[in-house]
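What you see is the complex with one protein chain gone and the rest in place.
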Amino acid sequence: MAQNRDSILVVGSGVAGLSASMSLARQGYNCILVEKAGSLGGHAAGYTCKAINGKCQKCGACLVDDLLARFGDFPEIQVFLETRIDRIERKKKGFTASLNGKYGLKDINCGAILLATGFKPFDPNEKSNLCFSSIPNMITAVELEAMLRDKELPYRPSDGRQPETIAFVQCVGSRDPKRGHPYCSQVCCGYALRMAGRLRDLAPKTKITFFFMDIQTFGRSFSQRWASLQQDFIWINEIPGDYFVSDGDRVGVSVEVEDEIVDLSFDMMVLSVGMTPTDDQLTYQQMLDLSMSSEGFMLPDEDRGVFVVGSASGPMSIEKSITDAAGSATRVIAYMEGAR
Amino acid sequence: MKYALFLGCTIPARSRNYEMSSRAVAAKLGIEFQDQMDFCCCGFPIKASDEHAATLLAARNLALAEEMNLEICTLCSACTAMLAEVAHKLRYDEGFREEINKDLAAIGRQVKGTARVRHFARILLEDIGVENIHRSVTVDLKGFPVAVHYGCHYLKPSYIYEGGEDPEAARSLDALIAAAGAKSISYIRKKFCCGGSVLVADEKTALGMAKEKLDQVQAAGGRSMVVVCPFCSVMYDDNQKSIESAFNVSYQIPVLYLPQVLGLAMGMDRKTLGLNMNVVKTRKITEDILGAE
Amino acid sequence: MVDSNLQTEDRDVLQDLAERYGVEGVRSCYACGTCAAGCPARRVNPAYNPRKIIRMLVLNEAKSLLEKDTIWLCSSCYTCQERCPQGIKITDLITALRNLAVQQGRSPSGVGMQANLVRSQGRLYALDEFDDKKRKKAGLPSLSPQIEEAVRLLKEES
Partner (left out) sequence: MNLRTIDKRVMVLGDGETAVRLSKALNTSGLDSYLLWAGGTPPEGIPEGIAVELSARLVALQGQVGDFTATILSSDQFIRKLAGSVMVAFESRTEPVFDVATAPMHEGVATLEDAEAILRGERQISGDVKTVVFLDRLDGASTPASSERQFNAILSFLDRGIKCYAIGCQMKVASRNLELLYGRARDGGCVFFKNDFLSISFTQGRPLIRFEDLILHEEKEICADMVILAENFMPGASLPELREILGVETDKAGFMQADNVLRLPLQTNRRGVFVVGPSRAPVTRWDLDQEIPAAVSQVKELFAWAESFPYEEVISFDIDACARCLTCFRSCPHGAIHFTNRPNFLALACQQCGICTAFCPNEAIELRDMEKDRIKGLIANERKGSDSAPVVVFACEKSGARILNSIPSEDTLLRRIRWIQLPCGGTLRTQYLLDAIGNASEIPERVMVLACHEDNCRSGMGTIKARATVERVKSFLDSVGWNQTKIEFISTASNEAERIRKLLAAS
């Protein structure tokens, strides 16, 4: 039944791209899934499980494995790995996209385009007062994810030692209109709190401090858990100003606490980096004549067959990306039916 | 390479060592300074009480530079920021330019908005280059440990300095110091302000701010400080004794102007560089580097 | 009846600052604390705190802010302004507040003295003969003792 219809081009194979293409395939549409990396799964494939003492914390990271496990069953989805899109041309009906990658050059026709190009974790070098590149034991939360996933314990880049005191700094690159990020990234409080819980589970003596503005809801049982979280960790409702190397290899900060400026230092510091537009965004905006949302992400042009799904459209959790992907499938199909 | 040298108020009266060493180093590197007797105060000292008046003074200086058809080279960071800020506004804000020109008309001048302002250190780095400076070095400073102090207005507010460097990760002075063969040490609070601007309102706070930095320089093993602004020099050099007695500490850290260090590396003598005018004695440094004269 | 201790102003100073000095967006402060944490003056003297200054403006307490004289403790280093995620021009704001204070006759004596010197001679320090002699000795060119044209410019202005 699918043969007579145009295919749908899905760009990006993270949670949103995988979910959207499967949703479309299940509803009888052929998809061409293009991924620039060498494997499917996007960012989430690199995240750690955040269960604490055998209890799931609903981070959703393992959902990408679940999606990948089910992904094998779809002949309707044609996958191009290590492939980029050089050009997209609008035709009288649909589009022609020029693919360039592992399988050489190839022009494909499609009836609609779903951009699921995801996000870029905020690069802390952009916020230079963090002195990210000159402080060895300051890492991003993305790096911590990989550490926990691959090594199960945190270690200090400078000497491989396990840190006894760790500080998380929230809102790094989020809620930052000056740098073009006038939004809460929605996921950072969730992943930071969950990873902090996991760290304490793995190494109970670890002392963890949070620098934060407002803790954003994560998960539904937040109201029940907030009280105990306040006892588990040290909470400083401030964002530090200066960041520096202290005592040779520790991370020092100057911060206002109780109406006084103090210097605090930690074995390791984790920056809870937010979600920002990908480097490719501008290319796609130009290729498809798309405008930008007030939060700085791509806006779709659904009347003309271009859809933006998942975190390519703005910060979004794994959970919301899956919902968004399903919702987009409905809109894409409505468009395809209308165009037919 | 010719620039209109803007000395401002403080340097010609109180920091002749800075002026002497700058002129000497500039001459050595083939930089020609055109003096302009009619430059007035940059405007900075009056900005706090009347920003418009300050702006007018800056604009008048810029008008003179435009007439000379030369870029302004500043030595004082406060002058740099004051002039650059107004130059920036004049260049991009037409309404502002018209308004200023109305006032300037009273003295028969006008600005086009083409004036450019750069600090001497930046000219050294950008127009002469680290390589050329290094080539002029004749005396081995043997990696003498120096604590570089950028100060504030040399870098900030960053938006007025087009193509300037990131104030949170400034490298220019470190690069110049390295080119001279000295070693720029790293120390905590390197980005902190000297406190000079607070002196007029609250001496204790101002001295406390300078102390913060001297403490860190001392802790990090800095044997001298290098500055590019007479106000910073006032705080660290002229006031070092006051800080020592007010807070019961002891530093005796010589504070040199950047061109003084460069001049030493280029083989210039103490007199040429005005090193005897620095308040904290610099003799020990020059002996260490040059041997007893 | 006074509605609250939050409303002490008849005039909206924030609007004034925006119109006359172009300092906008003060209300957008969400009090993250970055400004105060990195402030070198605040570290030494807790009486000064850029976040509190913004807070007082947001709470419409400009009057008591100007009375407190703490605005004069800012060293104009721009650290806060460079770092503020909301892009509030904090240092420029302080300058504007200082101008307002001066108009109300409130400023440290040195500030007025500096301004008067500049207004009367076009420079902060008049270069008298004594200076000139010293400059000559150091091989430096002599400069005009004062700049009449600048004096005239500021007279016309005020």
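Letters A, B and C name the chains as they come in the text, with residue numbers starting at 1 for each one.
FYI, contacts are C-beta pairs under 8 Å (C-beta built on N, C-alpha and C of every residue); 3 or more make two chains touch, one makes a residue touch a chain.
Treat the numbers as computed from the prediction; the structure is a model and nothing was measured.
Within the full complex, the chain left out of the display is in contact with A, C. Check A:V11, A:L33 or A:A61 against the missing chain and you find that the one touching it is A:A61. Among A:P136, A:P157 or A:G327, the one in contact with the hidden chain is A:G327.
In the full complex, the hidden chain is touched by chain C at residues 1-7, 25, 27-31, 51-52, 55-56, 58-59. Contact between chain A and the unshown chain involves residues 23, 26-28, 47-49, 51, 54-56, 58, 60-63, 65-66, 69, 149-152, 175, 177, 182-184, 186, 189, 213-217, 219-224, 226-227, 237, 259, 294-295, 314, 319-320, 322-331, 333-334.
The rule is short, and it goes like this: only the chains that are shown with their structure count from here on.
Across every pairing of chains, the maximum count of C-beta contacts belongs to B-C. The mean-CA centres of chain A and chain C are about 43 angstrom from one another, to the nearest whole unit. Put simply, the C-alpha centre of chain B and that of chain C have 21 angstrom between them.
Residues of chain B in contact with two or more other chains: 168, 189, 191.
Within chain A, the positions touching two or more other chains are listed as 129, 242. By the touch criterion given at the top, residues 21, 40-41, 43-45, 48, 69, 72-79, 81-82, 89, 91-92, 95-96, 98-99, 102, 107-108, 110-112, 114-115, 117-119, 122-125, 127, 131, 134-135, 138-141, 143-144, 147, 149-150, 152-154, 156-158 of chain C touch chain B in their complex. For chain B in complex with chain A, the residues that touch the partner chain are 166, 168-169, 186, 188-189, 191. Considering their complex, residues 7, 9-10, 12-14, 16, 19-20, 23, 35, 37-41, 45-53, 56-57, 60, 103-104, 106-107, 152-153, 156-158, 167-168, 189, 191-198, 200-202, 204-206, 208-209, 211-212, 274 of chain B touch chain C.
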